[in-house]
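Complex shown without one protein chain; remaining protein chains in place.
As written, the chain order gives the labels A, B and C, with residue 1 at the start of each chain.
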Amino acid sequence: MSSRSSRYKPKSGWRRRWFTVIYEADTPGGKLFDIILLIAILFSVLTVMLETVSYIKIEYGSTLLMIEWILTGLFTIEYILRLIITSKPGKYAISFMGVIDLLAIIPTYIAFFFAGSSYLITIRALRLIRVFRILKLTRFIGEAETLSKALKNSRFKITVFMVTVTSIVTIIGTVLYMVEGPEHGFNSIPKSIYWAIVTLTTVGYGDISPQTAMGQFIASFVMILGYAIIAVPTGIVSVEMNKAQKEKDYKTCPKCLYSYTPKDAHFCPECGVNIDEFNEAEGSE
Amino acid sequence: MSSRSSRYKPKSGWRRRWFTVIYEADTPGGKLFDIILLIAILFSVLTVMLETVSYIKIEYGSTLLMIEWILTGLFTIEYILRLIITSKPGKYAISFMGVIDLLAIIPTYIAFFFAGSSYLITIRALRLIRVFRILKLTRFIGEAETLSKALKNSRFKITVFMVTVTSIVTIIGTVLYMVEGPEHGFNSIPKSIYWAIVTLTTVGYGDISPQTAMGQFIASFVMILGYAIIAVPTGIVSVEMNKAQKEKDYKTCPKCLYSYTPKDAHFCPECGVNIDEFNEAEGSE
Amino acid sequence: MSSRSSRYKPKSGWRRRWFTVIYEADTPGGKLFDIILLIAILFSVLTVMLETVSYIKIEYGSTLLMIEWILTGLFTIEYILRLIITSKPGKYAISFMGVIDLLAIIPTYIAFFFAGSSYLITIRALRLIRVFRILKLTRFIGEAETLSKALKNSRFKITVFMVTVTSIVTIIGTVLYMVEGPEHGFNSIPKSIYWAIVTLTTVGYGDISPQTAMGQFIASFVMILGYAIIAVPTGIVSVEMNKAQKEKDYKTCPKCLYSYTPKDAHFCPECGVNIDEFNEAEGSE
Partner (left out) sequence: MSSRSSRYKPKSGWRRRWFTVIYEADTPGGKLFDIILLIAILFSVLTVMLETVSYIKIEYGSTLLMIEWILTGLFTIEYILRLIITSKPGKYAISFMGVIDLLAIIPTYIAFFFAGSSYLITIRALRLIRVFRILKLTRFIGEAETLSKALKNSRFKITVFMVTVTSIVTIIGTVLYMVEGPEHGFNSIPKSIYWAIVTLTTVGYGDISPQTAMGQFIASFVMILGYAIIAVPTGIVSVEMNKAQKEKDYKTCPKCLYSYTPKDAHFCPECGVNIDEFNEAEGSE
């Protein structure tokens, strides 16, 4: 992250010092700033959550409101600082993290200016968007490369799987609607599809469940199907993860293209070439 | 698909041009046609679904009926076109996709001709078969080769697994029927087997659940069993997927039979033979 | 199976001919016998099941009783035949399949001799044991070697996993009993452990569910734990299946012990030795 954003690093002065703290995570100051920010975000998310618990709101409503305003103030200062100290403020403002940082502070202000008895519910909803502050947590997950790479490589197969599952639940939902009908809670095809998803994914709320022998027979089939096809995404991700792991642990010999060379080897186990010398020679050509 | 169906491609004229659009997906015209068809299918499936939601039917019933007739008309034209422009219409009519294409249009016509107050419910059920139009979507999933190959290779092991699971749920269902009995909702062995499936697959509706200590003890055992044996289909598919992936990425050296040669290698990393030359020599012998 | 039981094959005469039919599955007569037996077993299991469905029993009770007696008669004849035509009847009688074959026929006879109004319920329960006839189905699954081998190899790890899971649910069950108490359905520690299993295995009946905020917080933790540790048995079986598959597809070179030799190779890809000749030379030494 620091290497990517270092292009926007101011040349010198106090802005350069602050840039190190706010944008870079690999200096002592930057690390401390990030940890404090993380705690503040978690704290503010917790505040929004507790505000929705009725008996807590009645007793500690004003305290929560105060904490909310203090944290919003801090986040506003942080946002302005980020804009000031980078050499390209526009780039930051329209970046993914920049937009989320802005979305995390505006709802509180909007709630202040448009405070009217009739708009209260809408405003509360806007405030809830502040929970998306939690997305800022992604800032601290920079090491999950193998994981995200495996998921990225399997995204196509996952899509094919998803389309297949969607088709299956549509057909099953329709069949169950025809078999059970509205008198057993299967009011409409969309609701029957909802039931099919609840069953196929093995969630099984039990708010709707087949009552007729025929419906229960089909449902049994759906459950065993769901139990079996859960193997498919698992298999996909396992294989991709295995590959991503291998690519991380092994490298290809630059001369003989033998695939299973341990990353730290100096000689290719296949053709015996000195890899480091070979790479240098290639580079100097 | 295009390579397989190209045998039925008319030699020349407008039929040849239309064949390119309707049957082949790799030309600009064919791609556009397929996308429009895809949207029309999804739209018609959505219409059938919404028709079953009572309050939508009351308000927009006539609009939905009109959309249904327009889309049925378009699908009819498409079906007739497909019959006309192929050089072997019989082959298409009795093919899997041909039968589905026909099944997707006839219910609307049947509903029209047999429309009478007493047949209404039956007719509605017939109309619902149109949801199976979603199967036409399979036309667009032609790339999932690795996935389907892995599933195909594991079909035998999956069958053995399924037979075992069926035996287990039959025995467990019987035992629970004996332990709990009709007074706790376990009315009959088939219903107890239904419960066993609901439990073993970890769906757990909760419409039937053991009440006695003994029943709950056995149920606990079933749940842990289900939790453990879900590993089996997963393991099967993982292994097959791994193999399918490897077969896709690697080839065997024709001389030394070394298994892990990258597909694009010209020399075997094991014995150093020039694979392309070796294959040519073998072929010319 | 035929190779194992052929030791008990009578030398000649009609018993030898019948042995081929009843005990061996690889002759036309034996195959036909096995298929008829399979159908008869499934039919008899179905009869027992339908007998427990009250409205079917009222209407077709006598028919079901007659079918039951005919099938019991046939199975008795089969059992006696098996005893007569083998040269070691005692070996069969005390074998696993022999005991199951006997258990599958005696309940009907016991129900006949001890028929009294007060013993009826017990007798019905005894009859249900006939469902274990389904275990005879295992006779027809002889090819699931890779599957069973993988499960056998992973039995130790699965045991360790099971003991760990049992410890976890005991502790969680106790904690929830202390947190929720009998007033929210957590009557006793065994019942709380039952709840913990229902939750950890993601079955989730919903007959008992935490009501307090603290209980729901702990339950959330348990669910995520259960969601994560389901990966463990899956991983175990996957790895073992991968190994079992590899052992099936590859062999070890008898000279250089190179592990990845394709099964049908004549020369070792590693040391170039002619495997067939080497094995012969080894054997003749």
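Basically, a residue touches a chain if its C-beta (ideal position, glycine included) is under 8 Å from a C-beta of that chain, and two chains touch if they have at least 3 such contacts.
The structure presented is a predicted model; accordingly, all values stated were derived computationally and were not measured.
Engineer: With touch as defined up top, name the shown chains that contact the chain not shown.
Structural biologist: Output: missing chain touches A, B, C.
Engineer: Which residue from A:Y60, A:F156 or A:Y194 sits in contact with the chain not drawn here?
Structural biologist: Touching the chain that is not displayed is residue A:Y194.
Engineer: Which residue among A:L71, A:I85 or A:I236 touches the omitted chain?
Structural biologist: Residue touching the absent chain, from the options given: A:I236.
Engineer: List the chain B residues touching the unshown chain?
Structural biologist: 202-206, 234, 238
Engineer: Identify the residues of chain A touching the omitted chain, counting contacts across the whole complex.
Structural biologist: Residues of chain A in contact with the hidden chain: 45, 48-50, 52-54, 125, 128, 131-132, 134-135, 137-138, 141, 143-144, 146-147, 150-151, 158, 161-162, 165, 190-191, 193-194, 197-198, 200-207, 230, 233-238, 240-242, 245, 260, 262, 265, 267, 269.
Engineer: May I ask you to list the residues on chain C that touch the chain which is not drawn?
Structural biologist: Residues of chain C in touch with the missing chain: 157, 160-161, 163-164, 167, 170-171, 174, 177-178, 187-190, 193, 199, 202-206, 209, 213, 216-217, 219-220, 223-224, 226-228, 230-232, 234-236, 238-239, 242-243, 256-260, 270-271.
In the analysis below, only the chains that are shown with their structure count from here on.
Engineer: Building nodes from the protein chains and edges from chain pairs that touch, which of line, ring, star, complete or other describes the result?
Structural biologist: complete
Engineer: Grab the C-alpha centre of each chain and report whichever is closest to the global C-alpha centre.
Structural biologist: The chain sitting closest to the overall C-alpha centre is B.
Engineer: Quick one: superpose chain B on chain C by CA and send over the rotation angle as a multiple of 5°.
Structural biologist: 90
Engineer: Could you work out how far the Cα centre of chain A sits from that of chain C, in whole Å?
Structural biologist: Chain centres of chain A and chain C, defined by C-alpha means, are spaced 42 Å apart.
Engineer: Suppose each chain is reduced to the average of its Cα coordinates; what separation in Å results between chain A and chain B?
Structural biologist: Roughly 30 Å, centre to centre.
Engineer: Quick check: what residues of chain A touch more than one other chain, meaning two or more?
Structural biologist: Touching at least two other chains: 202-206, 234, 238.
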